[in-house]
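Yeah, one chain of the complex is gone here, protein chain that is, but the others are all in their spots.
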Amino acid sequence: MTTQKIKEGNYVLLYLGRRKTYLVKAEKGKTFHTHRGFIEFDDLIGKEYGSTVLSNLRTEFTVLKPLLRDYIMKSVRKTQIIYPKDIALIVMFSGIGPGSRIVEAGTGTGALTTALAYYVKPDGRVYSYEMREEFTKNAEKNLKRADLKDFVELKNKDVTVGIDESDVDAVILDLAIPWVVVPHAYTALRPCGTIVSFSPTIDQVVKTVEALKENSFVDNETSECLLRRMQIERGKTRPQTLMTGHTGYITFARKATKSES
Amino acid sequence: MTTQKIKEGNYVLLYLGRRKTYLVKAEKGKTFHTHRGFIEFDDLIGKEYGSTVLSNLRTEFTVLKPLLRDYIMKSVRKTQIIYPKDIALIVMFSGIGPGSRIVEAGTGTGALTTALAYYVKPDGRVYSYEMREEFTKNAEKNLKRADLKDFVELKNKDVTVGIDESDVDAVILDLAIPWVVVPHAYTALRPCGTIVSFSPTIDQVVKTVEALKENSFVDNETSECLLRRMQIERGKTRPQTLMTGHTGYITFARKATKSES
Amino acid sequence: MTTQKIKEGNYVLLYLGRRKTYLVKAEKGKTFHTHRGFIEFDDLIGKEYGSTVLSNLRTEFTVLKPLLRDYIMKSVRKTQIIYPKDIALIVMFSGIGPGSRIVEAGTGTGALTTALAYYVKPDGRVYSYEMREEFTKNAEKNLKRADLKDFVELKNKDVTVGIDESDVDAVILDLAIPWVVVPHAYTALRPCGTIVSFSPTIDQVVKTVEALKENSFVDNETSECLLRRMQIERGKTRPQTLMTGHTGYITFARKATKSES
Partner (left out) sequence: MTTQKIKEGNYVLLYLGRRKTYLVKAEKGKTFHTHRGFIEFDDLIGKEYGSTVLSNLRTEFTVLKPLLRDYIMKSVRKTQIIYPKDIALIVMFSGIGPGSRIVEAGTGTGALTTALAYYVKPDGRVYSYEMREEFTKNAEKNLKRADLKDFVELKNKDVTVGIDESDVDAVILDLAIPWVVVPHAYTALRPCGTIVSFSPTIDQVVKTVEALKENSFVDNETSECLLRRMQIERGKTRPQTLMTGHTGYITFARKATKSES
């Protein structure tokens, strides 16, 4: 069995409990401070992933190898992120996978970009549009941390004036005014390519669906995902009291060929 | 722009409306019968994806290139399938992606197997266990149709007696008695590897979570996904009347190293 | 203990199972036909509520005394009814109870009217507006069946031109264009009186909330109720597969005094 040892420079997820995790870079000679004492990275480097480490206050942390979801949730944020539940459905609905070429707009924090890059690697590519330069720079950091920068082209451009790429497999929108980009998406997509738009308000969805219908997209569907967490314990099992009631609506459609009438 | 022409032997999705689609193989000289007339495949072969074709009753069908979701929903079924909304979350939670090595049990209809293969290709591999031979054979057909058979090893074996593979990235369970497989999953997984189990009943979940805790898994979480479809039309926008109220619970955990006490 | 015997002319609920119940009038010399044989009412009259009766095919039916919910669900329908889950919240939010004076519009099938009458009796009163005479007549039948006609004044009038009553405790709306009635409701209500409107679409809700804000209503709230049924059985407990995903939104507000600026 190949063992996976933690190396200098690796990102690790220090795990204390489901709601107490820290995504940190293991750097020689440095320490990480928590409310339960500090951890010396030197104690950690060379250890196997999945093992435990003690803080100076004798609290045990499990050292986990970060998953895609950890990189998403721990993104350095400039704005709100799309949550893993929604990203999962956007990926599924869009039909993308290894090798896909995708246009994304806007980049925002880069959480969705990270996930898209993760699923299209090693041969696919994400072209991600964002007007605000500080957002692009921040997203770049998040992508580098997850070692996914190579699969993304970050573009400091206004997607509402046009998309440079053509023949792409999917266009993924998380914008205030997605309906403006729908005609550009149509042009950029290959035949039967997909568009998926994520919007928090009903009004955005209505305008987007109208634009999709006007632009020869078919098979439109809008849905939302309610994720409900359970507290599982024999004799005490029940759904959790608090729940996220709304993040956004996911609108999907496929490009059909314009009839020549 | 590269055009994508429909070739003899390709699977196409004939689209009449959101709830009226047909996944069929384009075969020379053959016809496909619908309640809106028949379609001659010869009219279709050589056309571009996304274009339309007329039935003999002059009904227009759009010819779409099938997406992963279409292959899942149109699986030739021997038993119930896991729906795309749940598959999407299973994939996200498990952390798998291109290159991952995964154990799945049981194969069932092969809908989840299809999705797992889709996301781990081209370098990853799915080892899928199933006791009932006719299920394995049926799943093989579904995988071939989606052109994903090469990434899957279908195993006609009882997973409750053990898992052959080791050092895998994830173990995905959709079984009546998942808790029995938890110790085998622990052995088969690499450190920090993930386990994701899908079960319709609360009782299955409670037993599985107990087994996870007994077997040094950490970061357990159980959740369920309610997908709610919207009817979007200016002046008439509302959630749809009917909804799937329950499919199953998704339980996730990560393998931590057993403490040597 | 007072026993409750079934008398000639009483309505009874013949119960075969949760989804197999019949609301029927016990009439001497008559029979009731079901897919499990017929029942002679003479076998039933004089029996105690809660006891069982056999059909000619030896199927056992339990003879239940109908509850409010049974009268609602078994309304003779001219149009869609509001479901008990929504009626319950409308009643709670409106603050009505025994003695309240209420305006309702439109009467529709009379299911909501039946419930309102049930909760305001014996001293309150429901004034129910409806334009379509055949609806009013049908609602009258439903109210008589539930023995609640005495507490309701059915009015064959167009509520959009005005409300006759004044100083009422609550105005309950289930109309296609509730926003038109909001100013009339304001006039008809006593200070701090409540308005509750039930609408299936978002667009109706937005217009109604705008009208409420323009008309010195305060404390607006719109919500919807998702009722999820459980299948409870040791070892097989789970939410039910099918669920009603949407009925309508409930909008509530209270009348404040118009500022004299």
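Order of writing sets the chain letters: A, B and C. Residues in each chain are counted from 1.
Following the convention adopted for this analysis, a contact is a pair of C-beta atoms (placed from the backbone, for glycine too) under 8 Å apart; a residue touches a chain by one contact, two chains touch by 3 or more.
Note that the coordinates shown come from a computational prediction; the quantities given were computed from them, not determined experimentally.
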Displayed partners of the chain not shown (whole complex): A, C
Candidates C:Ser55, C:Thr107 or C:Thr194 - the one touching the absent chain: C:Thr194
Missing-chain contacts mapped onto chain A: 200-203, 228-229, 234-247
Positions on chain C contacted by the hidden chain, ascending: 1-4, 15, 18, 21, 48-52, 62, 64-65, 67-69, 84-85, 87-89, 91-93, 95, 97-99, 115, 118-119, 121-123, 166-167, 190-192, 194, 202, 205-206, 209-210, 218-230, 232-234, 237, 249, 251, 254-257, 259
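Note that only the chains that are shown with their structure count from here on.
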Category of the chain touch graph - line, ring, star, complete, other: line
Magnitude of the superposing rotation for chain A and chain C (Cα, nearest 5°): 180
Same or different residue numbers at the chain A/chain B copy interface, by half rule: same
Interchain centroid distance [CA atoms averaged], chain B/chain C, Å: 44
Inter-chain centre distance, chain A versus chain C - centres from mean C-alpha coordinates, in Å: 46
Contacts with 2+ other chains: residues of chain C: 202
